[in-house]
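Complex shown without one protein chain; remaining protein chains in place.
Let's turn to chain A:
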Amino acid sequence: MESTNKRYWRGLEELRNDESFVKNAYKEFSEPTDATPAESGSIVDGISSDRRDFLKVLGFGMAAVSLAACETPVHKAIPYINKPESTFPGIADYYASTFSEGGDYVPVLVKTREGRPIKIEGNTSSSITKGGTSARVQASVLSLYDNDKLKGPKKGEADAEWGTVDQEIMGLLQRGGAVRIVSSTLLSPSTKSVIAAFTAKYPGATHIQYDANSASGLVQANQLSFGQAVVPSYDFSKAKTIVSIGADFLGSWIAPLEYTDQYVSTRKVGANGGNKKEMSRHYQFETGLSMTGSNADYRTPIKPSQEGLVVAALYNKVAAKLGGTPVSTASIDVPYLDKAANELAASRGAALVVSGSNDANVQVLVNALNNLLGSYGTTIDLSRPANYRQGNDAAMNGFISDVKAGRVQGVIFYAANPVYDHPRGAELKEALPRVGLSVSFADRADETASLCKYICPGSHYLESWDDASPKAGFYSLTQPTINTIFKTRQPQVSLLKWAGLNSNYEAFIKSYWRTNIYPQAGGGKSFEQFWIQSLHDGVVELRSASTGSAGTFNAGAVATAAAGIAQRYKPNATGLELALYEKVGIGTGSLANNPWLQELPDPVSKACWDNYACVSQKTASELGVNQHDLVTVEVAGKPSIELPVLIQPGQADGTVSIAIGYGREKAGKSADGVGKNVYPLATVSGNSVLFTATDVKINKAGGSRTIAQTQTHDTVMGRRSVIQETILSAYKKDSKAGRFFPKVETSEGPVPAADLTLWNGYEKPNHSWGMVIDLNSCTGCAACVVSCQAENNIPVVGRQEVINRREMHWIRIDRYYSSDAEPDDRKGLEVAAANPEVVFQPMLCQHCTNAPCETVCPVLATTHSTEGLNQMTYNRCVGTRYCANNCPYKVRRFNWFKYFDNDNFDYHFNNDLGKMVINPDVTVRSRGVIEKCSFCVQRIQEGKLTAKKERRRPKPDEIQVACAQACPTGGIIFGDMNDPESTISKILKEEHDARAFQVLEEINVRPQISYLTKIRNKDEVAKPAAAAAEHAE
């Protein structure tokens, strides 16, 4: 452009460029310069302003005031300034780890988001659990964010620093004297090595292991029978006939998750069971109706005082057939005993007898029975001992006596809370303050820790390094998935430090693995490679290694055991008896402060947030009590406790069953005061803790306490389109046996109900997500329920709201008892049989194609997707609840209150720590909206996006929903029904004309979920007659 020095001016003032102009030249609208400040007035004294300023200020003020009035709450989101390596916002990382708690062992994958562990999945690399999980494992992630945990070490009541605590403890340790490290079963070889190093440093120290639910009698019996004090490996999958006398092996006995998988593999038939049509037969003799008993083909209620005699009778009957030496005990006659004995003998080599008794005599006889049946080497493997229950009742008993007698100078509690969970806890409580040095590694000031002089809080397993060896040759690693949230320190580090060693426990494990595991398992890799691989996989399995020997059976012990049995057990004791049992949710009570577990209904009683006295209807009538009535349960010589009554069908008459794990006093907000502690009622007999007691008195206490149950109607009312079941022999003849085909009458005769429709149907051109639930695989364990709760941010509502029938679980497990009434006796059908057959039916949104909920929503908040999903749009919902009313399956849940940031629901959604468990992919629902199972739509979406990014279709079974993933038995199969290669398509192809049925088929809602018929391995003709005969007895 041509340069020019032409200048344009706006006015004479500018041309003149006088001082007053220059002063105001920057102003957009300059006022005439001759206006003096005095004339323009002033808003505030001393500050000159003109009319425009006034208007500006006024305008700003108005705007600011009105803006301030509608201020929205500020939510801080703090971005990464330096992004951590390998962490991508919005993308989950998975780490292999291991859950081991009091002898429970589950290899897991931990899902973390932005550095927070939010979900636990099973590790499919493990041949022990095969990717299965339990409710407790699923819930364990919430315990990481437990607000009631200690935030740092404590000296007495006061907070302390690690340095001071270490110094003082080491000082006290160095004085010498008898120190006891009391722990529950430790599966970790490295930890044991740490303890060994510690005891080497302090020779007065001894390690004592005990288990709240002890299997000490079993270990002792194996010592007597085989000279090996071990828990053997059981293999239920090889058994054709399984007899359990009081062992709840699917729920709480030794390693339930492992046994569940094995057991269910013998129960699956048809397309979900490798197309076999054979099942094991399962007999259960037990006092209370356990989850295992619920799955049995034949179940006999027995009193605890009969237990030994049942084993002896079974032994004698089998011995008579197979040529063993009979033992002399009182004869006993309970139903199915002969039948069980005959079948055991017939399936020699494929039989398994287990007993839940902690009485070594009973277990010796069980060993003898298994020996007769040739179970050793087939269904029982002594050469591969399991480490699950190493507790030694005798040692623990001795320890408490030693403490009382003042023979112990120091005690360290490691994952142990004996003041609460040992029958002699009260004695320990009284004696513990007299011990010079007492330390607890508990993560909270629990019943024991609060009595200790020091609490050195251990870290949660998700914050810790560790390893585990569930049985010989099987190893796995635990790795931290988050930094320690508080100033906690894992116990191994403390022990190493006090032993004066390098306290880097990670290095310790590594060196332990280098010396002990790498040489066997390295397989040509360098150690670092092996270590990285092991950490990645989580598990190392040396299948060939077997450390123990098969052992030789020592028949000599049998006669002594029989004598012991003859003395203790009685065939026809008349008094009331007590049996303690463990629930699948709360377990022994160590995780009691976990609201997910507290709210998890017991698989059988469907009760949560309480323990209660289970009695049979007959006993209740004799005692003159009803459901919810408060009674005092009194065991001779023990303080009585007051509990509500629960009428439990299947409970042996004249007995009462009560769950352990409740009645915590110092576990935290969710656990304290929930139920009553019944450990003190257990019998300490010689060197065993027996979970039974005779000479029990139950008296009406007056008043009642409503038990929170999620299901209060027990029977299925003969509704054949809800539960379809048959027996194995019928199924073998016709794979459609037990199916119910509803027909509708038309002018052309009856037609299948689903053939008549007013609906146009939906196109599902791409995917069609569906589910198959195998009623034969479902044991009722409820892992799916907690998994769903964790995945989908389902709130906890508490006891009162469960009583109000407002639990929020998206998946529930319906449990139905059979009834003895005739099908048209509607009143009679409401009453469960005295010893009922049980069926479990997981129930969740059925994702109906013709969904009744969708048509009735006034605002289209629930709609159908082209992939077969029934979608719920929370922020569109106005909360009329019409959809919930119109849902035939009653799976829709309403947010009656605001369940987060609400002091009335003081669970994890009410504190910042607890909220860290929230899955960021799932909305936390507000008050007043409906919610329900979404088929984990966030997972479907994530899977589809992953596939899309890789420019491919989602692989068959690539996308898994939380419940299916958690299921330890493969009873829930999720997948794309449009993909012929998916497991669900393959199963449905086989089963659609056989076992597959849809619940309530006649209302033609066409669910995306099919169920496979329940098949019981019962005899054909016997059923009605035998059942009648049973009750006559």
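Points worth noting:
In this text, contacts are C-beta pairs under 8 Å (C-beta built on N, C-alpha and C of every residue); 3 or more make two chains touch, one makes a residue touch a chain; residues count from 1.
Convention: contacts and distances are computed from a predicted model.
In the listed set "Beta-lysine 5,6-aminomutase beta subunit", "Multicomponent Na+:H+ antiporter subunit B", "Malonate decarboxylase acyl carrier protein" or "Molybdopterin-containing oxidoreductase family membrane subunit", the entry agreeing with the UniProt name of the missing subunit chain is "Molybdopterin-containing oxidoreductase family membrane subunit". Across A:R514, A:K669 or A:K898, the single residue that touches the chain missing here is A:K898. Within the full complex, the residue among A:P852, A:G943 or A:P956 touching the omitted chain is A:P852.
Here one chain is not drawn; of A:D443, A:E807 or A:D976, the residue touching it is A:E807. Touch with the chain omitted from the figure is made, among A:Y816, A:Y907, A:F935 or A:Y1011, by A:Y816. Only one of A:T715, A:S768, A:S818 or A:S982 touches the chain withheld from this view, namely A:T715. Taking the whole complex into account, chain A touches the unshown chain at residues 711-713, 715-717, 719, 722, 745, 801, 804-807, 812, 814-816, 826-827, 841, 843, 852, 855-860, 876-882, 884-886, 888-890, 892-898, 926-930, 999-1000, 1002-1003, 1005.
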